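The following block contains the structure, expressed as structure tokens.
Partial view: only certain chains, each at its native spot in the assembly.
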């Protein structure tokens, strides 16, 4: 199956590139880049030294008529500008941007500061988080890949909500991301000397992933989520850790909560629930499409503590996009995602 | 004034060493070390190349009769073994360990797994967090320096509790520490290859600083704190960030909350409250005795978010010990702590 990537030279795009190059069922035929058009991928990213592709002009025309699947690794607003046309051409669109994640166009406008340009597509877009909503993916034509924070956050709370062990609608999510989450463009915050040896919260309570997490919480059955979401920047390249805090029934034990999670994710190929009270490190999942989950209950405060580690560029973005494409197109869900990545 | 350090070759001890070497009022006359006795400080720590001190045998006898102030930078249990003798000799004891922080000997036994050996001293020990309990320090003979996590945590919540803007006793504290918090002894967790490029929670809900924070919350007026405390390890050497989450009255705005904090800490020489909603980075306080504070309210969930950044080895340990000693002995509070440390 022919595939193409629009916006392939950013971090999400190049990660998609390496994944699709190694995928048994996709043939990556075109990659575009606004900044690097005309350059060889191997010259821009020497780690892909053996790749012969050249970045094409950053235009859907460059994707070639034969690309049946198009991955969009462009900023928000750019995706909704091109998706209608690509869909009209009969292609499957897997969008890594934020443009089709929120079902409510007004909510989009409120948080992204611009009207939605393709609201008619929102109803048909499928939110691509297979572990929670796998059934909606087969046959999907437009897939909205979740943000990295929502992916880890929703995986962290879903089993507790499903089991109805929470006793309030308050959810505190304290998240920690590596610097690659800020993208490839140089910036003051991404400067090595600013990011190294430092940790800080940013956009406390006002990060754009907040309404997306809240939408997911509602979908999972929480009537009126009172969500507090605070992301932090941590001095590492890859990795995203979410620690979620939920009020639960007094008396719920760590072992009981752990059993809920272990059972919920038992059949998931990409999720590992650690032994009770053992917390995951982002180092364990680096370079992979995996999510590792740790569960503990602080009985004194009747608080469920769930920590989920993912690689923000793989399970948090590009790996999940491939996983969703696999499911949408009837391929093996794990195809191309069995990544033997470095242990240390 | 003559000073000595018992246990001066660990991270807290060597940090005390550099601070006392530069202090205008203290004359550091003896440093001891179990591991490095007989070695020059300059050989163990080449950064102190100009220091002529030699580590003495790790025994109170090595402190010399002239040391009027003794800093204990030893593990818990070791401090309570020597403190009574040192006090009996008429010395002022500044203890950086956990031995005299909890006023309840049973609580100590429960969390530290060993009976308290000097319970009679607990009542007279002064908890050394000057910004919150400065008045108790002048004349103190035994100072229990707070743990690094409690220091940042209590600074984060005190103004809100004093102003009585919280509406529940639930407190979530999500903390992030640099690796030096684990001490100088090599360990699997402190191995560069384990700590770099990774972040993880540890001891979720069961860290020994939990009861100390809870005791502080009660002292600040929270009747029955329901505290959830989860520390995380972050790939940096120094620095500690606490992000605290408190339920507040609906309608409290970021500006109102910020005003409370700015006012509360206006006169503090070591505390800076950032403009409303601007969050501090540990990189700003590295190597200093400062605490930088950021305040925001997530109005949708009526949650106060306070982030406090300190250097775990300075304001979190050794700098605070010096600050307390200054106050106990009637010196200028900031003496020896005006550290012109690197900006980047």
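Per-chain residue numbering starts at 1, and chain names A and B are given in the order in which the chains are listed.
As a working rule, a residue touches a chain if its C-beta (ideal position, glycine included) is under 8 Å from a C-beta of that chain, and two chains touch if they have at least 3 such contacts.
Worth saying up front: this structure is predicted, and the values here are computed from it rather than measured.
Engineer: With 2 chains shown in place, count up the copies in the whole assembly for me.
Structural biologist: 4
The rule is simple: only the chains that are shown with their structure count from here on.
Engineer: Tell me the rotation angle, 0 to 180 degrees, that brings the C-alpha atoms of subunit A onto subunit B, to the nearest 5.
Structural biologist: 180
Engineer: Under the stated contact criterion, what part of subunit B meets subunit A in this complex?
Structural biologist: Residues in contact with subunit A: 170, 172, 174, 176, 178, 193-194, 196-202, 204-206, 226-230, 232, 234-239, 241, 243, 245, 247, 277, 279-284, 286, 294, 296-298, 300-303, 305, 307, 309, 344.
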